[in-house]
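If you scroll down you'll find the structure; I have some questions about it.
Every protein chain but one is kept in place in this view of the complex.
As written, the chain order gives the labels A, B and C, with residue 1 at the start of each chain.
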Amino acid sequence: MKAAIFVEPGRIELGDKPVPTVGALDALVRVTTTTICGTDVHILKGEYPVARGLTIGHEPVGVIEQLGAEVKGFAEGQRVIAGAITPSGWSNACLCGFCSQDGAGTPHGWRSMGGWRFGNTIDGCQAEYVLVPDAMANLAAVPDGLTDEQVLMCPDIMSTGFSGAERAGIKIGDVVAVFAQGPIGLCATAGARLSGASVVIGVDRLASRLDMASRMGADHVIDASKVDPVDEIMRLTGGRGVDAAIEALGTQSTFEAALRVLRPGGTLSSLGVYSSDLTIPMSAFAAGLGDHQIVTTLCPGGKERMRRLMSVVAAGRVDVAALVTHRFKLDDIEAAYELFSHQRDGVLKVAVTP
Amino acid sequence: MKAAIFVEPGRIELGDKPVPTVGALDALVRVTTTTICGTDVHILKGEYPVARGLTIGHEPVGVIEQLGAEVKGFAEGQRVIAGAITPSGWSNACLCGFCSQDGAGTPHGWRSMGGWRFGNTIDGCQAEYVLVPDAMANLAAVPDGLTDEQVLMCPDIMSTGFSGAERAGIKIGDVVAVFAQGPIGLCATAGARLSGASVVIGVDRLASRLDMASRMGADHVIDASKVDPVDEIMRLTGGRGVDAAIEALGTQSTFEAALRVLRPGGTLSSLGVYSSDLTIPMSAFAAGLGDHQIVTTLCPGGKERMRRLMSVVAAGRVDVAALVTHRFKLDDIEAAYELFSHQRDGVLKVAVTP
Amino acid sequence: MKAAIFVEPGRIELGDKPVPTVGALDALVRVTTTTICGTDVHILKGEYPVARGLTIGHEPVGVIEQLGAEVKGFAEGQRVIAGAITPSGWSNACLCGFCSQDGAGTPHGWRSMGGWRFGNTIDGCQAEYVLVPDAMANLAAVPDGLTDEQVLMCPDIMSTGFSGAERAGIKIGDVVAVFAQGPIGLCATAGARLSGASVVIGVDRLASRLDMASRMGADHVIDASKVDPVDEIMRLTGGRGVDAAIEALGTQSTFEAALRVLRPGGTLSSLGVYSSDLTIPMSAFAAGLGDHQIVTTLCPGGKERMRRLMSVVAAGRVDVAALVTHRFKLDDIEAAYELFSHQRDGVLKVAVTP
Partner (left out) sequence: MKAAIFVEPGRIELGDKPVPTVGALDALVRVTTTTICGTDVHILKGEYPVARGLTIGHEPVGVIEQLGAEVKGFAEGQRVIAGAITPSGWSNACLCGFCSQDGAGTPHGWRSMGGWRFGNTIDGCQAEYVLVPDAMANLAAVPDGLTDEQVLMCPDIMSTGFSGAERAGIKIGDVVAVFAQGPIGLCATAGARLSGASVVIGVDRLASRLDMASRMGADHVIDASKVDPVDEIMRLTGGRGVDAAIEALGTQSTFEAALRVLRPGGTLSSLGVYSSDLTIPMSAFAAGLGDHQIVTTLCPGGKERMRRLMSVVAAGRVDVAALVTHRFKLDDIEAAYELFSHQRDGVLKVAVTP
């Protein structure tokens, strides 16, 4: 089968691999649509190391081709998705609610980011077929009437973005700022709106992303290339600051700005992937006495999470399919990487179809 | 092998069964110690219906005899316990934290009390061997240095009792009343104390149980056969009432008393198994405007829960082994039922050894 | 000044009273708009006892006429509202977050429903002027651009209705049923939608209220005069039940139906005012082992609550002004009671202007 394979830093190429053999707890899924994530670009660039020869990709939409001998509750031919994070369900971490830090196979049951397996520790889904591990915990049936592109954001982008709002503990009437309006930040914006925030403020440096932010639910947008977002947010809130700030880029400047706009007692919900140490400036942290919270989240996965997110899409609460700006055949995935990694042509997300 | 089998209402008898065959995800455990639960007495009396021929019992301590082909992370010969509740880990209910309501095998993934399988829907552990389903989620290694009797309460009594305190959301400085000081109520008393309550009030009608309540952490004990516990608790709290009341018997009178002693905004944490409809008297419920909460809990299970509880025992925080008042061989289990079901001779819990 | 006075059961009449004298911590507010609540009808009928001669009403919109000597932070002439519940801010109950159970003046600081003072223990606001106690905790400035009718629901109806959703702990993707679509139920419906529920089901017996339910955010409406709502909800949810059910009427049948549609582990959030004892049927309660929660709430008050709710209105998230179906002068308040208490002419809420 065809698969997008990490060859070496700088090279992800379409190659050929055997169709995987199905273990007792696995499901083989024929991929009908997948996409490329910012994390895949980190892999491409060698910034996040994975084994050479690994198939990349962690956002699968497809059809069950074959089920392992012990897998019950699903049928071959069923349309499904699986999350970017594929929890075992039975590790100690999973059993107390931390599926993303799944330590299946370790002595104590915890592993940092251990739930992220596709395109990280096992072959991913930028391929004709993908093997879904612990299938009973991870296969989620796609509701009738939803297209592949409507559910394509559920495995990662929507799950991650929404978790930013969820972990911030947003309550009805909150004021929320979201720093950066890439695909995850846009979903965080939508998630904050859906959670009852009465004022959602989207920040970015690209006009096209700010337009999309308005469409996803931002009440105010701030172009950080033109004004200082901290000043502007403090002005908008009458000097009070925001109840929650969501960081969705992974840089010192957005992290720091998010901290600076928090009211005392506010929550910084961090989604970004940071590539260097962070500094917490005391001028923004009340010497540690501000009752602040900083929470980080790795994309929640598992079939129940997928079911919930698809129910939100099915209810028409948010149009995440709008994030798909470009479409490619799997055969052309190298071109898709070229476009996406350079953020050319206003790209938000690409749909890739084998 | 020998097993205590439900024959018909009124009869649980020692019988003979084949040693179970081990499936891919199962573990066969040789039982070294088990016990009888109040729920088993309900089964005996026919008040809780189970299939005739079922092996009873859901509190196993033992040694792994054989592991299924797909089970990793454990070794034959290891000393283990498994919870009364054996979650699959992969149902929708499990994946959002409700392991006791596990609906593995249902279309939507939820089943009321579905996590309770031992001695309910599958053969239990009052036998020489027991088959533990979904073994990777359910086997918990016993720490070195702990005896069978020290961990015998973990599968059910301690897990249930402690959950009464946990679900009540007890905070440091709370005043907590626990209605009924049977084994579960005694563990609820210990759990309330361990959670930081500054005043724990134990209520029962038997002096021996009240003595044990003091030993498990009660600051005050009330003999409900001599004084009205509602009056006495309101007196002790200066008319304020308690922050949380734990019901651990399953009767209208204890439920109602628990409600009557709550301060406004207080929580009734209910552990009892009720056999008839409950009445909420409006005089105790502020017409529904008292900001009260009533929470119910089915014993939490799974290996992480078992690990935590055993760590509490290992740390010497509570002496749950003290609840074992009588000991029987499996051969004499009918006598054990006789004693236990009639609460003779001050029995709290029996240890049964095959 | 003119005031609607409780004379005796069956009689609330417009009378004359002196304008109140302003204490050090009070504010005198000239009422510009107020309304009648279902609770006022209970008072009228003698079902909820208050002192004869009391001015009724607890939903004030007005202008600050005079401030007490110790009141800072407000100015005479400012447009304000105050909540139906007027917490002191300094009782023990308030200081741990239970403002509605404010026990200011009691030895221990808690009193059941003690935060409800207007038209209950002190003169209310169906009058030309109302004295707001503990004004610094209770006056909330109306944002520019909002009309009286836009904020008229904030003091009680919206605060109560939204609290039903908030206390139910609704998460993104939940399925929620709301039993009864009177003003509070309609706001609960809106609150559930705003909290991220992907399916909101409104139940009532009046077509006009079901129409309004759709407008306030219900995805499905069920006419309980035509079909059994329990059956219908179980059908809609594929047998799974709802994550949360909100009771907004205060009857055994709606309470019981709410319990029957809960999935295991679900939450019944009760808003209704019950006039007789409630029964919890065991068939709906899993013998107490279903991990269910029943939570009750009295309308949250205080200026911060009012500020939040007005921010939701200002942001256009919900059109609560649409609930005002009829308008009366204070002089005609007896006619307003006549209409409202008999639910004539499709009335939802009346606006009363002195």
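Points worth noting:
Here, a contact is a pair of C-beta atoms (placed from the backbone, for glycine too) under 8 Å apart; a residue touches a chain by one contact, two chains touch by 3 or more.
In this text, all values refer to a predicted model and were calculated from it rather than measured experimentally.
Residue-wise, the contact with the chain that is not shown comes from B:199, picked out of B:104, B:199 or B:244. If you put the hidden chain back, the residue from B:6, B:129, B:162 or B:179 that touches it is B:162. The chain omitted from view is touched by exactly one of B:68, B:103, B:191 or B:229, namely B:191. Contact between chain C and the unshown chain involves residues 24-25, 69-70, 72-73, 87-90, 92, 94-97, 99, 104-105, 109, 134, 136-137, 302-305, 307.
In the full complex, chain A touches the hidden chain at residues 93, 98, 100-101, 103, 106-114, 237-241, 250, 263-265, 270-282, 285-298. Seen across the whole complex, the unshown chain contacts chain B at 162, 165-166, 171-173, 175, 191, 194-196, 198-199, 219, 307-309, 311-312, 314-315, 317.
The working rule: only the chains that are shown with their structure count from here on.
Superposition angle, chain A onto chain B, using Cα atoms only: 180 degrees, a multiple of 5 between 0 and 180.
Chain B and chain C touch with mostly matching residues; of the residue numbers seen at this interface, over half occur in both copies. Computed from the mean C-alpha positions, the centre of chain B lies at a distance of 40 Å from the centre of chain C.
Residues of chain C in contact with two or more other chains: none.
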